[in-house]
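One chain of protein is taken out of this complex; the other chains stay put.
Chain naming follows the written order as A, B and C, and within any one chain the residues start at number 1.
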């Protein structure tokens, strides 16, 4: 079992994470990890915060001479914009954000006490965790990649950017869709035997935990709703070389709650960022009087970044499923078990 | 914390569940519970199995004189079609089902060893669990209801049925969409502080764990992808009567990973059932020769039934979130804590 | 990961359990399982209930033609003395039992609502679960056995029985000690990397969860308190045949939170049963007036039975640690991974 916890506020000292359960003997490539953090900061439509933060991860623990020890891995990313104790109180919650409910739930009278943690900056920690997991998956030839499919309804790159420009000009934000593809996943991760072992359920869970994700689809996704079964189920074939394989992949690589060996393909819809420059109607949580919502620094569009976060959480979940399926406490042991299985199911 | 485990094979003796963590002092209405099981069996397009099984739940443990004791609740539904040890071996896996991968993963050479548990009959247990949870939620004025929105792309009841007739005639199956609405949920279930505490993440997880569900959308869902922020975020208002409220509910009742007091609205896409009467190409898992897939008894369309299962898993997850938020070991205690909170957030 | 839930009240219809995560392809020997249930009923000093209940386990699900499917296993033991809805209200809690606090916690006004689940009859479910786990461990040459070491301070079999006779005559009960030994456990189960991965912590947890267990000791146990380090730590030796080995086993087979390959040896102290025939002072929970505690059917001494329960929970925990360490979904796969590891650590 792999597990992690994260901590950190947007304007606190740092974003941190502890990743527990990673086998010993995994080579840690810090440069590759930082590329992931960098990728999270990019994308057309990002706001000013991204110029302030040049995210770099420090590995605090769990690694010795560049190799994992099997002990928990401590990850640390500094916040340049550190001034949490000096922030001015805010009482006008933003529609679409955690502000209002967060205050009700936790008894806060300053929405900063909510938004500091509810901020998407929290995903830095998850990308750091995912970056370690990507290194783990790489050892098995598994890779996870995201791609922006649409912004504001447009699927053409130039038109997408125009939508973003339009939103920015209107002090507005805009939503979109990205896809997520995992290649090289062996058949048999996840299971149908219990609801919470289903790989797609776990992936849907972690993907929906990314701020602003409002829809998750596997393979054909919503397209299945208007289809007949014979037209969409992926017929099964076999060859000595490939073992069992498919000519289509409508299922998105998952059948019966398990990876089936085909690429895992997911599509996520991201709503427009909740902070908008020309604010919506709101209510002061203390005086209860009508007001306009707070305006914090914001991204006009962060679909590309959300895609990178999604890669990270998927990388974690797949790594977790690998460790569960193959056991093992060292990379050698996990690999040995993995290879024996993969060899076995071809024959 | 509430938790449950289920067990049972499609042609085994029974489907069972243990639900642990339910507070003491909840009145159990067996009749209402059996209505849920009955509702799961209905819907235009169901197959013959539904005529065989007249599902009724027996409460084996955890209830005394019609009240929960606080101890684990044992639930039992008999299978009329019990003959698991006499089933004939099958080696031709159905595309879209767990058959093939299940055999690879668990080392089976008979796909029956997979399909008996991978069968949607397993959801009987979950509906039984959900039926208890619905009784629990009722005590707080919370209800969960599903509705079929579309079948085979059609949204009109008559046209839906025609699609099902067409599928049946072609020995085929057909997919669809249902919505799920939870009314009466207080603001503040779930949280943004950790990824796995987000209510929408948990709901997406459990809804995706229902067999054949391939997409889950909250509120506007995929519609968010083509929207600007100012047009879709739900402005915040306040009145002495209602407390904070919204005039729109695009968010589907969840902001920042928490219920916001508006109805929770989710939409699920179900793929066509994987078993089809005119079978697709497959491969014999033993001989590796081309063949046609197995044909088991099947439903032409089970979207309505999946909606009932979805109500059940959502009822469980909301109950769990209630118990987590309000603590308490007896209904009196949970209610007392709940009322004090609800009163507090209005003022 | 293996997990289980149990349910059942002492005078309810049955005691049940669901065991989830057991690999496929394990041969189930029902006769051996029932021997475990029978062993739990024996021991000098047992009460009348044991004459009423001839415990036999029914396997409701998860097994087909005598082999585990990989799906959850449902276990059922009938209660002959089934009359839960007709029991007369009791309001005089027994000191040492869950009666009083259970009523405060769950808001009950009848201690029966507590004692029906708090009864040691609940351990029937755990023995049934443990019996499956013992079959699993057997496949790896691992066995777990308990032995009564002392009753009422006496270590000689005859004197032990006399203590029990004395207690019975005085309408009293008597405590004792049993040991628990697991042989054949490979080195490396559990871990030091996180507190909750330590094997001894897990074992101490599950052993302490057995009713009436008040002390758990590993190896020398409390004897370590008066020892110097050089005298008690188990020096390390090596031979080609045995690999690493020890000439002493003061550590009780666990170092650094991990099995070290030597027998795991634990000692548990059981308090005298809380129900006594000549009852102690108590208070009526409704009237708050002084009274004598309730007298239910009781065992004068159940140390031998507790040992069998302890074997069961230890068998579960070791099986869980095996599945975690070696992964695998079928017995073949677990064994393949296990053998490769065991071979590897010898060289």
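Following the convention adopted for this analysis, a contact is a pair of C-beta atoms (placed from the backbone, for glycine too) under 8 Å apart; a residue touches a chain by one contact, two chains touch by 3 or more.
Because the structure is predicted, anything quoted here is derived from the model rather than measured.
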Against the chain that's been left off, what residues of chain B make contact? List them. 1, 20, 70-72, 188, 191, 193-194, 323-329, 333, 336-337, 340-341, 344
Extract the touching residues of chain C with respect to the undisplayed chain. 5-6, 93-102, 104-105, 114, 117-118, 126, 150, 152-153, 167, 170, 172-177, 187-188, 191-196, 198, 200-211, 214-222, 224-230, 232-238, 244, 246, 251-252, 255-261, 269-274, 276, 278, 280-283, 288, 290, 293, 313, 325, 345
If the missing chain were put back, which residues of chain A would it touch? 3-9, 12-18, 20, 23-25, 60-62, 64-65, 69-74, 84-85, 105-108, 112-113, 116-117, 329-330, 332-333
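FYI, only the chains that are shown with their structure count from here on.
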Chain centre separation (chain B, chain C; CA means) in Å: 35
Whole-Å distance, C-alpha centre of chain A to that of chain B, is 25
Centroid from C-alpha atoms only, then distance chain A to chain C, rounded to Å. What do you get? 42
Pull out every residue in chain A that's touching 2 or more other chains. 188, 191, 193-194, 325
